[in-house]
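Note that this complex is displayed minus one protein chain, with the remaining chains in position.
A and B are the chain letters, set down in written order, and residue numbers restart from 1 in every chain.
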Amino acid sequence: MSQSYNRGLIEDFSRWREFEAGMWAWIFHKFTGWVLIGYLFTHIAVLSTAIPAANGATMMFQGSETDVFTGTIVSLEGLLLVRILEVGLLAVAVFHMLNGTRLLLVDLGIGLEAQDKSFYASLILTGAITVASVPTFIAGAF
Amino acid sequence: MAERYSSFKSGGRMWLLQRVTAAFLLVVLAFHFFLLHFVHHADEVTLAASSARMEQLSYYSLMVLFLVTATFHGVNGVYNALINQGLTGTKRTVVKWTLVAASVVLLFQGIRTANAWAGGFPL
Partner (left out) sequence: MSTQTPTQTEESSETDAEADAPSKGDERRDEKRRRAAEERARRQAEEAEKAAADEETVELKVFRYDPEVEGKQEPRFDTFHVPFTKGMTVLDALMYSRDTYDSSLTFRHSCRQAVCGSDAMFVNGGQKLACKTQISELEEPIRVEPLPHAEVRKDLVVDMEHFYDQMEAVEPYFQTNEYPDGELEEQRQTRENREKIKMSTRCIWCSACMSSCNIAAGDNEYLGPAAINKAYRFAMDEREGEDIKQKRLEIIEQEHGVWRCQTQFSCTEVCPKDIPLTEHIQELKREAVKNNLKFW
């Protein structure tokens, strides 16, 4: 036969307004998943400062000799940006966990008719938990 | 039929493992966040406190298991996302082994760190 026309991905990105709950849930789950695995790598990298610290490596922190692990963590936590990123991380993790619970239920065949409602519930709950945790996460940063 | 036993096709086994690790991580990640942000505050971390926790065998093994399952769940998730997008052939093999290598590095470094805190394997 003759040629045909491949419309490519136009409908994937241009039609986001028409996405249904399940599609948004998938997009958010994937995005938060990428963030979390990225964080896991940086997390281990930062915590690795415990290895030289255990061997006695020190650094100057706030005018006194501190081990490199404690010094690194506490100085990072002193930055407002890090604190804000941590709140973001909490939001990402909480959503991934709540929506993950939703997906586990879907895998077990429970509540498939309410899958859109359970997505909205996980969004709202994520918001609530994040807002409620802000004081704890920001405490002492100023 | 009789000779079929535990013969998971790769797809099915990974699918199940992804769910099992998910259920485990759900509990442990919640615990981890709660312990290190709400019980102890992140800005009050010290090497001594971390060491004290890690010297307990139960905490040490939980954290190592946490690392292993999280690495599997995350890396397998990334791999699946790429397969879903139609990754095939040589590219797929390359990506697969790159991810495996990254996981090994992560696990190695993570366990080294845990051992540094605990002062060797806590027995």
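The rule we apply is simple: a contact is a pair of C-beta atoms (placed from the backbone, for glycine too) under 8 Å apart; a residue touches a chain by one contact, two chains touch by 3 or more.
None of the values given here were measured: they were computed from a predicted structure.
Chemist: Which visible chains touch the chain that is not shown?
Modeler: Every shown chain touched by the left-out chain: A, B.
Chemist: One chain isn't shown here. Among B:64, B:83 or B:102, which residue touches it?
Modeler: B:83
Chemist: Go through chain B and note every residue touching the omitted chain.
Modeler: Residues of chain B in touch with the missing chain: 1, 4-16, 83-86, 88.
Chemist: Over the whole complex, note the residues of chain A touching the chain we left out.
Modeler: With respect to the unshown chain, the touching residues of chain A are 1-7, 9-12, 15, 17-18, 20-23, 25-26, 103, 106-109, 112, 115-116.
The working rule: only the chains that are shown with their structure count from here on.
Chemist: For chain A and chain B, what's the span in angstrom between their mean Cα positions?
Modeler: A distance of 16 Å separates the two centres.
Chemist: Any idea which chain A residues touch chain B in the complex?
Modeler: 30, 33-34, 36-37, 40-41, 44-45, 47-48, 50-51, 53-55, 67, 69-70, 73-74, 77-78, 86, 90, 93, 97, 100-101, 103-104, 107, 133, 136-137, 139-141
Chemist: Could you please specify the touching residues of chain B with respect to chain A in the complex?
Modeler: 19, 22-23, 26, 29-30, 33, 37-38, 41-43, 45-47, 50-51, 67, 70-71, 74-75, 77-78, 81, 102, 106, 109-110, 112-113, 116-117, 119
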